[in-house]
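Part of the complex only, each chain left as placed.
Letters are used for the chains, namely A, B and C, taken in the order the chains are written, and counting of residues starts over at 1 for each.
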Amino acid sequence: MVMVDVSGKPKVFREATAIGNIKLKPQTVSLIKTGKIAKGDPLYTAKIAGILAAKKTSALIPLCHPLPLTSVKVEVKILGKSIVKVTSTVRTEAQTGVEMEALVATTVSLLTIWDMVKQYEKDTEGQYPSTVIENIRVAKKVKEDVSGERKRKKA
Amino acid sequence: MVMVDVSGKPKVFREATAIGNIKLKPQTVSLIKTGKIAKGDPLYTAKIAGILAAKKTSALIPLCHPLPLTSVKVEVKILGKSIVKVTSTVRTEAQTGVEMEALVATTVSLLTIWDMVKQYEKDTEGQYPSTVIENIRVAKKVKEDVSGERKRKKA
Amino acid sequence: MVMVDVSGKPKVFREATAIGNIKLKPQTVSLIKTGKIAKGDPLYTAKIAGILAAKKTSALIPLCHPLPLTSVKVEVKILGKSIVKVTSTVRTEAQTGVEMEALVATTVSLLTIWDMVKQYEKDTEGQYPSTVIENIRVAKKVKEDVSGERKRKKA
C-alpha cells in the first residue's frame, strides 16, 4: 500500500472546482432566506466548515498527500425553491491535484447545511423523508504545464 | 451562536443509517471487482476511512456535539455495472442523535472510493466527465424512548 | 506526570463562562459594523471558530480531560469604538470543570477576529502597533452539588 510517490515531480499551479446540491423542503429554504434558522446562518456556517475541511483532506482520505493550499473558496447559493448549491474552488502549487480537497470542501459544506436545518427537515417520527445530497461532481480541473501555461478545461 | 444545549436530557440508545452512491465507469467497476486497482482495495479502504471519519464528526460539522460512539459499521457494495453503494450505521447512548455521524461516514467513504480510482475515471484532459456522488440520505433513525423501548422507523 | 485521576467522581452538571476583549482601531470597528471586512464577517466567523475550538481543548491543553460537552455558546459584541468582547459559555455533565474549554473558545474567537481584520490593523511596515487581546478571565463557574442543586457564583 502506498501513497503514490510524487517526489521529483515539478510543483505547478493546480486548481479544482467541485459542486454539489442539497435538496431541502421549500419551507426550510424560505426560513434560510428570511434568516430564521434557529441554530444560526446555515450558508455562512457551511462556507467556513467547507474551508476548514479542505485543509483536513489528507487526514480524511487515506492516500491523499498533504498539500500547501494557496486558496480555498466556497460559494453557497439557493437555486429555486428547494435546492442549495455549493461550489468550492481550491488552489495549490504542488506535485498533485486538488480535486479531493475541492470535493471534501463541498461535501462538508453540504453536510453542515443539513446539520443546521435538521429540525425543519425531520418528520414527526424523526426521519428525513425528503432531504438528499446529490450531484457531487468535479466541475473543472486546471493544471499548469511545464512551460507555465495554464490549461483550463471544462467538464 | 450556540451548540444546542442538551444538558439534562436522558442518555438513550440512538442509531442512524445513512446511504449514498458513487457512479463510476463500468470499466472501473470491473477493475475493482477483479482486484486490479493500482492504489489498493478501494472498498476496504473506504470502509476504514468512513469509520475514522465518523469519529471526527464533531470536528468537521461546527455545531455537532462530541458523542461517545458505541458502534460504527460501514458496508460497501457494488450495484450493477457502475454503482458502488455505501451504507453506514452508527450507534451511541447519548442525548442527541447520530445521523450526522452516519452521513459523514458514508460521505467520506464515497470520497475515498473516488480517490482510489481517480486515474481510471479521468479523461485525457484530466477531467471527470462521468464520476458523480449521489443520493446521500438518512435511511433510518432509531431512538429509544424513556421507557427503554426502541422505536425503529423506516424512511 | 499525570492527567489527574477523576475516576469514581460523580458526573454532575458543570458550566463555565470565560470572557475576553480585543482592541481594534476605531476604523476597523466601523468596517465590521458596516459589513465591509473583505475576508468575511469577523464576528460570525469568530463564533464558529470558538465553538469548534472548545471541542479541541483536550488536544490543545496537555492535561485536560476529554469531556462530552453538552452546550457551547459564543457571543461576540462590539463595545464602544474600539473593543470587541467575546463571552463563551460551556456546559457538560462530567467529573471535572469546563473553564479551560470556555477559555479556549473565547481565546480562539478573539484570535479569529484578529485574523479576519489583519489587513486593516497593520501599519505601513506590516506591524500591529495598537492591536491587543486583553482581560481574558473566567467570569463564572457553576457546579451542581451531589444533591443536584446548582451553585452559581459570580466572580
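We take it that a contact is a pair of C-beta atoms (placed from the backbone, for glycine too) under 8 Å apart; a residue touches a chain by one contact, two chains touch by 3 or more.
Please read these numbers as outputs of a predicted model, since none were measured by experiment.
J.: Of the identical chains, 3 are shown. What's the total across the complete complex as given in this file?
T.: In total, this homomeric complex is built from 6 copies.
As a working rule, only the chains that are shown with their structure count from here on.
J.: Averaging over Cα atoms per chain, report the distance between chain B and chain C in Å.
T.: 32
J.: Chain A to chain C: how many Å between their CA centres?
T.: So the centroids are 28 Å from each other.
J.: Express in whole angstrom the distance between the two chain centres, defined as the mean CA positions of chain A and chain B.
T.: 16
J.: Find every residue in chain B that makes contact with two or more other chains and list them.
T.: Touching at least two other chains: 1-2, 4, 59, 62-63.
J.: In their shared complex, at which residues does chain C touch chain B?
T.: Those in contact with chain B are residues 13, 44, 47-48, 51-52, 55-56, 66, 68-75, 91-93.
J.: Of all residues in chain A, which touch chain C in the complex?
T.: 40-41, 44-45, 47-49, 52
J.: Which of the residues in chain A end up touching chain B in this complex?
T.: Result: residues 1-2, 4, 20, 39-40, 45, 48-49, 52-53, 56, 59-64, 97, 99-100, 103-104, 107-108, 111-112, 114-116, 118, 125-129, 131-138, 140-141, 143, 151, 153-155 of chain A touch chain B.
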